[in-house]
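What follows is an incomplete set of chains from the complex, kept in their original frame.
Residue numbering begins at 1 within each chain, and the chains themselves are lettered A and B in the order written.
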Amino acid sequence: MIKKEKVVIRASESIALDTIEMVLENVYISETAIPGQFLHIYVDRHTLRRPISIADVNRETKTITVLFKKLGSGTNRLADYHPGMMLDVLGPSGNGFRINREDSTVLLIGGGIGVPPLYNLGKTLAEQGKNIISVLGFQSKEHVFYEQEFQRLGETIIVTNDGSYGETGFVTDVIDSLREYDCYYSCGPIPMLQAVTNRLQTKKGYISLEERMGCGVGACFACVIPTVGEDGYRKICKDGPVFSAEEVKL
Amino acid sequence: MSQLSVELPGLQLKNPIMPASGCFGFGREYSQFYDLSKLGAVIMKAATGTERYGNNTPRVAETSSGMLNAIGLQNPGVDKIIANEVPFLAKYDTQIIANVAGSTLEEYENVAAAFNESKHVHALELNISCPNVKEGGIQFGTDPSMAARVTEVVKRASNLPVYVKLSPNVSNIVAMAKAVESAGADGLSMINTITGMQIHLSSKKPLLANKTGGLSGPAIKPVAIRMIYEVSQQVTIPIIGMGGVTNAEDVLEFLLAGASAVAVGTANFQNPFVCVEIIDELPKVLQRYGFSSVKDVIGKGVSV
């Protein structure tokens, strides 16, 4: 259940170009959050909250880690917050990734700031004894983060658009040459998700989507996405952000 | 409690605070945060004759002290609202106001008539001012004679008191208000959003898929206060005021300007508890400014 919680910032660090890792302490959220859920964060001087995925959870230290990119006014302001300060968040929000008991090898496909929720997922999957292959795409070398963290979970391929690190090109350029897997999970920019879901039409897969939000709780109809079937639409904030790949029209 | 209570046509409000239409869905989501029985009333999301998907996304943008929205009246249609949503809200000890929208006179008529079938709805809010509907809804909101016509049609179709929700995008708000009052409106609801736009610098295009959207939030409060102040002196029907309310002092300002109750929209997004926090704060604020009750404040700011 979503609650309005105060979280304490325990750490805030730049870990790649314009990319901040923030560790937040809160009992309720750290105990209840599942992979794929997000926090809807109040940033002072801003009318609307900012949705940011939960990248990691530590139930011992009661902390949640989020990673965000400084893109606009809200994330830049958030980057100014320092340890010791409080944040007002709604969370844990959204549905989270579906994990299928029968899958033994899973593929994680992340693009840019879509990578963070996959880390929390990967850790959980690894704890359940699944094999994990990760393909992570970034613009260039300076944008790469969490490479070692993912490597600890399993085979990890980094792709940069400009070839400044790892493979060159897009994540879709390498996913054909991978060994077998049962299911994929992907998060990243819409064009990437379109390319991935197109390429992997025969595979079972789950994607996590972004959309501009008003309420973040399902009340305002700001964040809808049309479904493939008859039933019209889903709300990304409430029914998502994770959908099965064949459920929604990208 | 009676310190906060207000009576309006069809509505026995235990307090003057209600979430504004479109900013609270049909109450389900916010019922996880608090007991909806605390609210004076709930104004539901707009209902149209049949289900609507609305506009493409992006549908919202942030602005200085405000936001733009172009939802496009997405809703499951009046029948499903009556079947699925009203019964949920009816479980709470609060008043239910149905927001009625449409593209044609017939659609307004049908939606209004449909709500006669629901025992739980206490009043209609007639949305003639949604700036995001292309098919014609907009013209009702800026032309006094069209506004009067739709008011008459809905009044004839409905057994419930009708609050007409006025658009601020007009040269003469008093003329609009008088036109719908003459046409039989039981109350007014004002203001709806002001039409605005944001251009996304990177894509060089309007950010909202619908291009324009409705501006709401604290940015528009001075416009709402001005219009309510002007209108309340020229009509005898009560006004539900809204536009940028975020705290109990704002509520006082609306009451002073001549509103009899106050709806809270955008502020719910920032703080899902805002309505109950305002209700809790209100007695203290009344006292701070020397008032004994909400009724005591209404219209006190209007010159005599």
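FYI, contacts are C-beta pairs under 8 Å (C-beta built on N, C-alpha and C of every residue); 3 or more make two chains touch, one makes a residue touch a chain.
In this text, all values refer to a predicted model and were calculated from it rather than measured experimentally.
Engineer: What copy number does each protein chain type have in the complete complex contained in this file?
Structural biologist: Composition of the full complex, by label: A x2, B x2.
As a working rule, only the chains that are shown with their structure count from here on.
Engineer: Flag every residue of chain A that touches chain B in the complex, lowest number first.
Structural biologist: 1-2, 4, 42, 46-49, 74, 90, 211-226, 232-233, 238
Engineer: For chain B, which residues count as touching chain A in their complex?
Structural biologist: Within the complex, chain B contacts chain A at residues 22-25, 28-30, 32-33, 45, 51, 53-54, 57-63, 65-67, 69, 71, 74-75, 217, 266, 268-273.
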